[in-house]
Every structure is written in structure tokens, then in C-alpha cells.
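Apart from one protein chain that is not included, each protein chain of the complex appears where it belongs.
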Amino acid sequence: MIRFGDAIILGIFSLLVLCASASGIERFPPPDFESGYELPSPTTPSPREDIYQYVDVLVLAGALAVSSYLVLRKRSRRPIFALMVFSLVYFGFWRKGCVCSIGAIQNISLSIFDSGYAVGLVTVAFFLLPLVFTLFFGRTFCAAVCPLGAIQDVVLFKPISVPGWAESSLRLFAYLYLGLAVLFAATGSAFVICRYDPFVSFFRLSGNLNLLILGACLLLVGVFVGRPYCRFVCPYGVILRQLSRVSKWRVSITPDECIKCRLCEDSCPFGAIEKPTVEWPRRNLAKSKSRLALMILLLPVLTAAGGWLASTVGDPLSRMHATVRLADRIYLEQAGQAEGTTDASSAFRATGRELKELYAEAASIQSEFNIGGWAVGGFVGLVIGSKLIRHSLWRRRADYQPDRAGCVACGRCFEYCPREHVRLNKAKEANT
Amino acid sequence: MNRLAGAVNTRITVGVVIGTAIIIGVVAVFRLDSTGKKGSGLGDEFKYDVKDLGKIDPELILYEQSSEPIATGLEISRAIAVDGRGNVYIAGDNAVRIIGEGNPSKRIELSAAPGCVTVADDGRIFVGLREHVEVFDVAGKRLASWPSLGDDAVLTSIAVYKDNVFAADAGNRIVLRYDAAGRLVNRIGAGDDTRNIPGFVVPSPYFDLAVARDGLLRVVNPGRHRIEAYTFDGDLEFWWGRYSAGLEGFCGCCNPVSFALLGDGGFVTCEKGLTRVKIYDAEGRFVGVVAGPEQLTGGKWNICEIPSACRLGGFDVVAGVDGRIFVLDTVKNIVRTFTRTRAGK
Amino acid sequence: MLVGILRYGGLGLLGAAGVYLLKKNPKPRTVWQIDPQVCVACGNCANYCVLEESAVKCTHAFAVCGYCELCSGCFRPDAKELNTGAENQLCPTGAIKRAYVEDPYYEYVIDESLCNGCGKCVKGCNAFGNGSLFLQVRHDRCVNCNECSIAAACPSGAFKRVSAEKPYLLKETHA
Partner (left out) sequence: MSGVKAESADNIAEAKKCSPWYQAAAGSAVVGCVFSLIVAGLLIENHLHIKILDPVRSERLEMMKLQVIEQPDGERLLPEIRRLDLQIRRSRITRQQFSRRGGYLLAGGLVVLFVGLKSAAVFRKRAPAPGPPGDVRARQVREALLARRAVMLGLCVLGAAGLILTIKAGVDFGKAQTAGSSYPGAEEIRKNWHRFRGPGGLGISAHENVPLRFSGKTGEGILWKKPVPLPGNNSPILWEGRVFLSGADEKSRQVYCFDADSGELLWMGEVGAVGGSLGKAVEVMNDTGYAAPTMVTDGRRACAIFATGDIGCFDFDGKKIWQRNLGVPESAYGYASSLEMYRNLVLVQYDQGVAEDEKSRMLALDGFTGQPVWEVKRPVPNSWTSPIVVEIADKPQLITCGEPWVIACEPGGGREIWRAKCVGGDVAPSPIYAGGFVFAIEPYDKLVAIRPDGRGDVTKTHVAWIAEDGIPDICCPLSNGKLIFLLTTEGTLTCYKVSDGGMVWEKDMKAGFKASPSLAGERVYLLSDKGVMVVIEAAAQYKELARSELGEACFASPAFADGRIYIRGAKNLYCIGGGD
């Protein structure tokens, strides 16, 4: 990172030199007008006054609180849905989806790794508030605050269930996406979460055609598969899942006791209801045990292998960084392997900067990627290893209960529970 | 049974829809060009292209580069001059460098960045700094520093003729005539309807002058694309030159940026934008080309990619007594030498 | 028990991260801007913006302008006559308005509602003129994306984040 910083300073310095050389001519006086003509100044409309950004934080905190209340105390789907629509309109269509908590991961990563980059209070709040709420109340952010979740939730009309095994393996993508997003952000290469955000073009009602198509496709899938982005892609969701596992309070399907009536079994479109399990199958106990032991041994192997692999692909990955791309292009041109020049390569040559300098910068970025690759690959390997261990364990459950990690607290299952109806009737009676 | 078939049918339909959507989505992501690889995607009408204008018929090129370019050894070069012995004087940075054939190069340090330089027959060197003139002897000793012309002054050219020194002030759009001692004699070229002088239009700091053999002062009026002849008393006698993107005229908004007189009374002119060095005869008729963009800027049609380079892009031209033409490339900081190899029309 | 430790441990970690991030050189709000000294006017600004009509437009620093009669940013380099007939204009969208000031000076003003930020006039002005025309992000239009799509596609690295207090990088002018 230090070298990276140096490169920036050097860049600024060379820029200053260039500016200094150019300024002499720019200070050349304009003509003397005899007709009394006065030089207009260029128009400089100021950025939109952003008092809203602090309002945003308040709205976010408020929405999180209301959402948590609705999910845990009120236990009613209808107001949750209303809050969701509100968030969709406010954070989505009104505030155009920037900055969102999901994208804030990147700002935070870059800020941690790049000494020259700092984030504002708003970004930090957007990143931290949902995490803190999740630590206490479960994923109530996903339930009704996140506009990306909301837009998918409102189009869910004909849920089909995704088999548990498919869900488990597809979710690997989200972990990978998180790892890469942090890697790209930390190296200052790109904010991929923003770059490939499928819904923000809808919020802005304009955007790149390809992204609009991607968003439309995801929404179409979302008509049948509940919240596909949240479940299989969302990198922030990956963090929320882990925090939600240790949350203080959580959603429960039944208000008091589970009578195992099975009515709620199909109520969750996100496959987050865990069924009661039976006892340990005695027949293949030994086999299961040895499998578990094998999986535990596999964990460090997978972590190391993942790290090695990702570090090896660090070089191609580093092409995400504009400097490496430029160096690559220039290298090919120098070697005569590429025809002609691009805007970027001729712009670079025009600056008169040394090739060596560019290559050095590219090399330092590559080495950052090689180091970062170990972390990301190790992380993904660890995730795969833990998944294998989890699927080799036999856990006992007596009741129907939401999966602590997977439940997005949408509140759909409440009304399926006969005990809930009893509770509501009691409440009604008490009121009258 | 029917219901089951229906359910199966629905499942298949849904599966197909999801599958198609996923495939289209993946294709859309991979076709997304976020790094500008596919270019701006704008039509030809949005491209700025002067390539065709920069092409010059090789038949018209009368000169050839006669030796390796000389590096000026300066960070920023501004102006060039030659004396009768073939020494080349280059003003730039905070110095004047003298590169002689066979002699080691000399360097005269200045107090500020120079804008122009010229050499008198007796070897004295006149340097125009931003707003005043300084005079040096051959050894580099400062003989005089003339009074400042004020903050707005930008001296871009200087010429010595007998006891007269002329300096072109681009900032005030005027030519100053001094005597040898540095006393201001008169100002030439201010707009004056009674004398039929339209005044100089100088949009950028390129404003050149020289004294021709006929004893008249020649000054570029760049905004009007012409070279005007004045008496030393400031009467406008005649002018020649016109705007044209073609070879006969001067291109762009304000050209030529510099010129020099040839031994036969003709002119060698230098333009920026489309960097061209051309020959005109004493009456201002186009004769031929010394070098075009291809020779001067290495095949590229415009000299600059980035604005800071564009700002440096007014080359300076000077002619030696032996007929060689020296072109100072202010971007690459080199001096190219051209010799005539062909007779013109 | 373990869950509680994890929970409050996590909370502490988040708190520490928050404090670290906020203590670290808290910068004022930033916005995207083009450095006109680095910009090569490649034309990407016209199409890569997330907005239908790009937020980047041509800006004119009048004090740098030469008020030429023949403006190489306004007229085609091979223009036949110096009038704003469609056949002479450089700008394909006709966004440069030319007005007579006094002999021989003309004023050139960008009509922002027509400008699409292609940078054609910028190239013309840079090559022949003073470079008084240059591209800038217009903040009445820019939605200030977290990652500017034009910045990602910029070949010369001219896009940077600048303080919202001083949101334009105008060319230096005569004092």
C-alpha cells in the first residue's frame, strides 16, 4: 500500500509539473474589449445540497427499528410489507440507491486498505447500523429496509421451492462475490458491487442496457424463486447471515409453542424453515463419524488450496485495475503483439511518463492481488470446508423453526401457525 | 391425473423461463463493457478528424531533414535564433543555450523564463523575458536590462535591425520599437481607423515579427491569418495571407505562429494545430512545403494528446544564412534541420 | 454463552471499526470531476454515463478564450464560410452559440441542453486554440454514483473525486 501511495504522490507531482508548464500560457490575458463587454464566468451549478444524507441515516435507523418491532413484537406481515414498499420508494426510487449498505462494503474496504481514502459518517452508518441491528434482532434489515430486497420481494408471485442442496451450493457464489468485491475494492481496482448492481438502473429509470436486461432477468427469476439476489448473490447478506446466527432475539414461527402441525412447512418462499429432525441413525453411525473426521481434516487443506489458487489467479484478476490493464496493453504494443494504439495507451504516452514507472506500479498492484488472493481464496476454501462439515453433522431439532442465518424475517410464516391465530384471537378478545 | 399433468407442465414452463432468464442475464453481464474497451460508441460525426487535411502531396515538399535532430537540453523550449556563423540559440527554461557546430555548447542563465531570443550582427543577444528585454554579450555577460512593460505584457518575438530593436508584445497586442539603448521610440500597430490600421488580433501567445530586406517590419496578425508590413513609423503598407485549411493559406484560428525571412526575400512560416512549415515568396505566393505533420510530429496528425502538451505546441522556425531551416519542436525539445533538395514551381 | 460472547465480541469489533473509520481523516463530501489537464476528450463521457443524457458537458472558460472570429471548436476545420450554417458547424448537436461582440471578436457559449459531452469541440479548441473549451461533470445533473461509470471507462484517468465544496476543476485564468 505504501508503494501505491507513493505512486499517487508521484502522479500528483508530475501533474503539478505539467500544470506549471501549461499555466504560463493560460494566464495569457483576454482581449481588451472596447464595447464594454464583460467576461462572463463559466456556469458552475453546485452539487445538490445533500442535507438528505443525514436524513437518510435517520430514516435508515428508524426503518430498522420499526422493522424489528414489526417482526418481533407485532408479528404481522401486512405492515412489514407496507414498510418494505416505503423503503423501496424512499431508498430506491427517491434516493436512487446510492449509497446503499451493500455497496458500502467496498468503501469501507478501500478506506481500511488505502490510507488516502476516507469515508464519511453516512457511509459508516449505512454499513454498521444494519449489522448492529442484525446482532440483536436478526435480519430485519433484509425484511423491510433494503430496497434491493424489497423490489424482489414485491415481484414474488409464484414461489417454487429450491432444493436444499442446490441452495447450499449456489450460495457459494455469494461468498465468492463478497471476497472478490472486497479484493477489488481494497486494491482500488473497481467497485464491482456497484458496477454490476442489477436494480439501481430501475431506481434511476435509466442506465446501461445490459444492466437493465440483467435486472429484468433477475426480477423474472424472482417471480418464481424468492429473492434470488439476496440468497445467491448479495455479499452483504453473507455478513448478515453470520451475525444473525448469534442474534439476541430472533423470529419464531409460533408465538409460544410448536404443535408440529406442519402447516407452516411450505410457507417460506426462501427455504428458511427447518423441520424437526429424528434421532441419530444408528445404522451408519461409524461411517458418519469417520466422514465427519475426514471433512474436518479437509478444512485446512481446502483453505490452503483455495488461497494458493486465488493467489495464482491474482495476475489475471489484477486486470480489473485500470493501471494493470494499461500496462498490459502497452506491453503488448511494445512487443508488437497488439496492433495500433488505444485511447488509453496514447494518452499514457503523451504524458511522457516512464514505462518502467508504469510497470512498477502494475507490478505492485499485482503483488497486492497475489497477497489478497491468499485471503480471498482461503476464505472461500474455509467456507466450502465448513459447509461440508455442516452437512456431515446430525443436528437435533424438535420444533419447526426458522433457519437463523437464512431467515430474512419477512413474516410470511406467522399467519400459517394456528397458535398465532389463537394469540390474535386472544388479543382481539382482550381488546373488546 | 389431469392435475398432475398440469402441474408438470407448469413446472416445465417455469423451469424454461428461469433458465432462459439466467442465460440472458449471464450474457448481458459478460457483454457489459464497463472499462471502455469498446470505445465511445459515437458515430463518425462526433469524431474530430483532421487526418485528411494533414496529408501533403510529396511533390510539394521541397526540403528534407538533413541531419539528426539536436536535443535542446532544456525542459521547456520557447524560441530559437541563429547567427551568421551557424550557431543556434535556444531560449527556454530560465536560460539561453547556444549550440555551435564544432564548439561545446554554452548556456546563459536568466532570471526568469524567456519568451524570445535574437542575435544582432555584432553578436549581442537580445532576450525577451515575459515583460522586459535583456541584452547579453557573446560571453553571456548581461549588458542591459530594459524597463518592464507591465503585468499584461507577454513578449513573444524580438528582432534587431541596425539600431532598432522591435519587440512583439502579445499581451497588449502591440509592437514596440526601441533604439539600441533600450529607449522606447514608438508603438506600432495599435488599432487606428484614421491610419487604416485594424489592430492585431492575438488570441494566444504566438505573435511573431521580423524586418525584411526591403526595410519594412513584418508582423504576423495571427487572428486575421496574415503577415502585415509596417514602416518603422507605424504605417501599415500592405499585407498578405488568408485563412485556408488547404496548403496555400493558414489554418486554424490563429496562424502562423512564427515566420522567418529567407535569403531570397521569401518567407518560411510555421503553423500550429496542423503543424506545417511552408515557404512563401516575397509577394506572399505559396511556393512549397518544408515539412508537414507527418515529418514534424511523427505521422500523427495532431501534435498533442493531452491539453498540457497542446499548450506547448507552437513550434518556432528560423532560417540560417546558408538556406537551412531550423524548426524548434517545443513538445519534444529538439531542433530539426531542413535543407532544400528540390526547386519549387 | 458462546453465542453471547460472539455477539458482544462482534458488536465491539463493529464499534472499533466504526471509530477507526471515522477518526481517520474525516473528509468532506466528495463528488466526481474531470481534470481538464488530463482529459483527452475521447468521447466516452457521452455514452458511459448512467444517465440517458450524460452529466458531463462542455464548459467554457471565457477568460482563456481568444474570442476568435474563426473558432476551431465551433467551426469545422474545413469550413467554407464563417457562419453557423449546419454545414460549417463542428458540433453535431449544434450546442455552441456564436455571438458577435465587437470587431473582430465573437463570443461562444455552450447550450447545455444540447451538449452531449462528446468532446469534439474540446479537441478542436485544444489542437488549434487556447483550450478554453473543456469537459466538466455538471453537478446539477450528476447523481454522484458510488463508482462513476464514466470514470471506470476513462482511458486517461482524468476522473477523480474532489471536495463538494470546490466541485469544479476549471482552467486557470488570467489573474
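Structure notes:
Order of writing sets the chain letters: A, B and C. Residues in each chain are counted from 1.
FYI, contacts are C-beta pairs under 8 Å (C-beta built on N, C-alpha and C of every residue); 3 or more make two chains touch, one makes a residue touch a chain.
These numbers were taken from a predicted model, which means no experiment stands behind them.
Which of B:S66, B:S148 or B:T231 touches the hidden chain is settled by the complete complex: it is B:S66.
Considering the full assembly, A:H391 is the residue among A:K289, A:H391 or A:K426 that touches the omitted chain.
Taking the complete complex into account, A:V324 is the one of A:L83, A:A272 or A:V324 that touches the chain left out. When you scan A:I51, A:V278 or A:A398 for touch with the missing chain, the hit is A:V278. By the touch criterion stated above, the residues of chain A touching the omitted chain are 93, 154-155, 157, 163-166, 168-170, 172, 176, 202, 205-206, 209, 261-267, 275, 277-278, 281, 302, 305, 309-310, 312-313, 315-319, 324, 327-328, 331-332, 334-336, 355-356, 359-360, 362-363, 366-367, 377, 380, 384, 387-388, 391-392, 394, 416. By the touch criterion stated above, the residues of chain C touching the omitted chain are 52-53, 76, 78, 80, 85-87, 92-94, 114.
Residue-level contact of chain B with the missing chain is found at 43-45, 64-68.
We adopt the following convention: only the chains that are shown with their structure count from here on.
Contact topology of the protein chains: fully connected, every pair of chains touching. With centres computed from CA atoms alone, C is the chain lying nearest the middle of all the protein shown.
Interface comparison, A-C versus B-C: the higher number of contacting C-beta pairs is recorded for A-C. In chain B, the residues that touch at least two other chains are 34-36, 39, 201, 203-204, 304-308, 311.
Counting partners per residue, chain C has 37-38, 40, 42, 44, 65-67, 130-131, 149, 152, 155-156 as the residues that reach two or more other chains. Interface residues of chain A facing chain C in the complex, by the touch rule stated above, are 15, 18-19, 22-23, 25-31, 33-35, 37, 39-48, 50, 53, 96, 98-99, 103, 106-108, 111-112, 118-121, 124, 128, 131-132, 135-136, 190-191, 194-195, 200-201, 204, 206-208, 243, 245-248, 322, 342-344, 346-348, 350. In the complex of the two chains, the chain B residues touching chain C come out as 33-36, 39-43, 45-48, 50, 53, 198, 201-204, 223-225, 243, 245, 251-255, 272-274, 302-308, 310-311. Only residues 18-19, 21-22, 24-26, 28-29, 31-32, 158, 160, 190, 195-196, 198, 208, 210-211, 213-214, 217-218, 220-221, 224-225, 322, 325, 343-344, 346-347, 349-351 of chain A touch chain B when the two sit together in their complex.
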